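The complex appears here without one of its protein chains, the remainder shown in place.
After this line comes chain A, so read on.
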Amino acid sequence: MIWLTWRQFRVQFLVVATVIVAAGITLAITGPGLADDYRRLAGSFIESLGFQRFNPFLYIAGQALLYVTPPVIGAFWGAPLVARELETGTHRLVWSQSIGRRRWLATKLGVTGGAAIAITGLLSLAVTWWADPIDKAINAGQDSNTYLPRMFPPVFAARGLVPIGYAAFAFALGVALGLVIRRTVVSLAVTLAAVILIQIITPSLIRPHLLAPTDKYIVANAENVRGFGLTGDGPNPTVKELEVATGAVGAYKLSDDTVDKSGKALSTLPDWVIKCAPAPPPGLAQEPNSDADRTACFQRLADEGYRQHVRYYTADKFWDLQWREFGLFLLVAFALGGFSFWRIRRDLS
C-alpha cells in the first residue's frame, strides 16, 4: 500500500519538494554570511541590508513561499487524494483488493500528510533559521521600514511551527473536501480558496483568542503618541482616534482605543484634541500647533481622564502563541481526518 501511495503521489511530491529543497539550499548557503554580518555590524546590521539586493529578496521569497506552501499542499496533494479515485472510478478497483478502505485511507493520509508536514517543517526551519539575525536585530530595536517584528501578522505565520499547522490543516481539508465534492478540479479550487481565506482571517479573527494579550492603560503625551485619526470636513477636522506607542519593542498591538474617565470607549474625541496634533492635515493652509499648545492639550487630556486602552502581544510571547496556533490547526486537521475516516466507511459507489 505504501508503494501504491508513493507511485501515485511521486510526481506531485517531486514538484513541490524540488522547489522547497532548492529554496532550502539557497538559504543554507547564504545564511552563515547573514549571521556573520549581524555579528560584525551589530547596530547597523539592518541599515546595511538596505544596500544589498539578494538577501532582502530572499527574506521576502522565503516568507512568500511559506504562505504559498499550505494552500498548494491542500489543493494539489489533499484534494485529489480521494476525489480523483472517485471521479475515475478506480476506488472500486483498489477497494476491492484484499485490504479495507480504511487501511487504504490510513496509509494515504499517513504517507502524504507526513510528507506535507515534513516538507513544510523543513522550509519553515530553514526560513526561521536564516531570518533569525534580522528578527533579532528588529526585536532589539533597530529601525526599519522593510522588516517587521516577527510578532506581526505577515511574519508570524512564516516562522516556526505555525506553517506546519497550516499545512497539516490544508492537507486534511483538501482530503475531506475531495471526499465530499468528489470532483478533482472543483475540490482543488474550493480547497485553494478556503485555505487562503483562513490564512487571511486568522490574524484578526482567530489569533487574538488564542492567548490573553497584555492589557494596559496609557496616558497619551507628546512623546508616546504615534498617530491621529481624523474625521469631519476639511477645514475643521476632529480627532477620531489616537494611537500611542506601547513602549514594548517588537510587540504587536491588537487594539488601541481612547476611553474616557468612566472607561467607556469613544468613537470621536472632543473637538479641542485637534490641538494635540503636531501638524495640520496635508493640503490645509493652517499653522502647526505650537509646542506649548500641544503640551497644554495633552495635559488637558490627562486631566480630564482620557486614556488609551491598549492590548498587545509582547515579543517574548512569540513561542507561546506559536504553539497554541500550531496546536489549534493540528487539532482541526485531526478532526478533519476523523471526518474522512467516518465518511469513507459509508456508501461512495
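Here is the rule we use: contacts are C-beta pairs under 8 Å (C-beta built on N, C-alpha and C of every residue); 3 or more make two chains touch, one makes a residue touch a chain; residues count from 1.
Note that in this section contacts and distances are computed from a predicted model.
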item: "ABC-2 type transport system ATP-binding protein", "Tryptophan synthase beta chain", "Cytochrome c oxidase subunit 2" or "NADH-quinone oxidoreductase subunit L" - which is the UniProt name of the missing chain; value: "ABC-2 type transport system ATP-binding protein"
item: Contact partner of the left-out chain, one of A:99, A:118, A:279 or A:302; value: A:99
item: Touch criterion as defined above, residue of A:88, A:204 or A:299 at the omitted chain; value: A:88
item: Chain A, residues in touch with the chain not shown (by the definition above); value: 1, 3-4, 7-8, 88-90, 92-100, 346-349
